[in-house]
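The following block contains the structure, expressed as structure tokens.
What follows is chain A.
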Amino acid sequence: MKPRVATAWLGGCSGCHMSFLDLDERLIELADKIDLVYSPIADVKEFPENVDVTLVEGAVTNSENEELAHIIRKNSRLVVAFGDCATTGNVTAMRNPFKLEDVEKRAYIELADKNPRIPDEYVTIAQLLNIAHPLHEIIKVDVWLHGCPPTADQIWFTVNELLQGKIPVLPPVYLRYG
Partner candidate 1 sequence: MAVITFIIDDEQYSAQEGVTILQVARDNKIHIPTLCYLDGLSTLGACRLCVVEIEGSPKLFPACTTKPTENMVVRTNTEKLKKYRRIIVELLASEGNHQCAVCVVNGHCQLQDLAYEVGLDHVRFPYLFPKKSLDATHKDFVMDRNRCVLCTRCVRVCHEVEGAHVWDISGRGIHCEIIADLNQPWGTSANCTSCGKCVSVCPTGALFEKGASVGEMQKEHDFIKFIVTARNKHEWVHIAPEDE
Partner candidate 2 sequence: MVQAEIKNHPSGDNRFKLLDRAITKHHGSGDALIEILHVAQGIFGFLENDLMVYIANALKLPLSRVYGVATFYHFFRLKPQGEHTFVLCTGTACYVKGASEIQKAVEHHCACKFGETTKDNKVSLISARCVGSCGLAPVAVLDNAVSGKMTPNHATELIKQWQEEKKEVAA
């Protein structure tokens, strides 16, 4: 059986997933090696059980992210913080110095084109957490893959190491923030 790999998208811009797609022709090689069981680029509704590796993009910034993070942890052997937002909070966390109510006021009232209101009564809209957290503040993380976004080479290196059963230690050339 091929290793079961998942990718997830929390509070981020999806740039890390775009970079993942930048693997280009290597994607074909990868497809031979793994089963992609859950991803924003695959139409799977529920996070599956028994996943070997999950790449998590984005910071944990709302209640939905938080819930998914726990589900991912419960069902994954290895969790990779995928990109700077998952590692440090990065741009997603730039709201953190401000009070939550000020952030919501800014986003939903001051910058609203029409119907300015804070959407707190809609159950379908996840509630923002007080601050956006890097992934490891919420769940245990096994590997950190930095970059905004990580380059395709970094991703390739990390995934391959993991597929060989190694915890990757990024060589300096691949250790980069921003």
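Inclusion criterion for the candidates: all candidates are chains of the complex that A comes from, given by their letters.
Annotations
Here is the rule we go by: a contact is a pair of C-beta atoms (placed from the backbone, for glycine too) under 8 Å apart; a residue touches a chain by one contact, two chains touch by 3 or more; residues count from 1.
It should be emphasised that the depicted structure is a prediction, and the values quoted were computed from it without experimental measurement.
When you check 1 or 2 against chain A in this complex, the one that touches it is 1. Of all the residues in chain A, the ones that touch candidate 1 in their complex are 81, 84, 87-91, 93-94, 96-98, 131, 134, 136-137, 141, 144, 146, 148, 169-170, 172, 175-178.
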